[in-house]
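All protein chains of the complex are present and in place, except for one that has been dropped.
What follows is chain A.
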Amino acid sequence: MATAFKTVEPLEYYRRFLKENCRPDGRELGSITTADGSALVKLGNTTVICGIKAELAAPAVDSANKGYIVPNVELPSLCSTRFRSGPPGEEAQAASQFIADVIENSQMIAKEDLCIANGKLAWVLYCDIICLDYDGNILDASAFALLAALKNVQLPSVTINEETGLSEVNLKQKNPLIIRKHPVATSFAIFDDTLLIVDPTAEEEDLATGTVTIVTDDEDRLCSVHKPGGSPLTGAKLQDCITRAITRHKEVKKLIDKVIKSIKPK
């Protein structure tokens, strides 16, 4: 009995859409042209939009050849009645920190690639992730949205004029970002210390006694395991989660590639 409920395959159980960010004809949400890269992800009912804005700044003194990536997850009061307006609550801050860790641990973008001129100029990528509809599993959705949006970013080429020392931005020539790794997060909700449900909805999250989030990357490698307290899990169960996360990674990667390919070049 327990095995029947043990884990639920995402494909059969939940509809999952990774909506593309270029819509030539009246489909739901279009690309955000004011952002340098954007993506909308729907995981069942959970809807998350990610917008990336690139700005220029001077690199830090101690890491002169590195740019910055600044993620921010926002859970506004419009996404659910559980969030009040005001400063970001615990969940939003925890999610922001989680995304920052994913970026750092997986090395998905080498910060050196964001550097334009050593010690003088580098790119800052502000990744703003806004949840529009909250139905659980915000971490997975945010990670997918971030990955899809980064793949969509087109940065203009910047050169530093030797004589004046000023930067010249060439908006006509745009290059995509070099994404080295593709981390994918998979979340599980733990019930009664034994049952595991993958991709939980908000109701399931409320009833669960614990959660586990596993981030895997391309070569079936583990990037991070996030288990913030909650009921204890045996090693075997955790290993099971990791195996399922690796399978899911392959499916998600295929979906992202398909969507990116289908975008018409701007």
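One rule holds for everything that comes next: a residue touches a chain if its C-beta (ideal position, glycine included) is under 8 Å from a C-beta of that chain, and two chains touch if they have at least 3 such contacts; residues count from 1.
Just so we're on the same page, contacts and distances are computed from a predicted model.
According to its UniProt record, the chain left out of view corresponds to "Exosome complex component RRP41" among "Exosome complex component RRP41", "Oncostatin-M-specific receptor subunit beta", "Phosphoglycerate mutase" or "Glyoxylate/succinic semialdehyde reductase 2, chloroplastic".
Only one residue in the set A:Ile32, A:Ala92, A:Ala189 or A:Ile214 touches the chain that does not appear here, and it is A:Ile32. Annotation: of A:Val41, A:Ile130, A:Leu196 or A:Ile256, A:Ile130 touches the absent chain (contact as defined above).
In the full complex, chain A contacts the hidden chain through residues 26, 28-30, 32-35, 38, 45, 47, 49, 51-53, 55, 72, 74, 76-81, 84-85, 126, 128, 130, 132-135.
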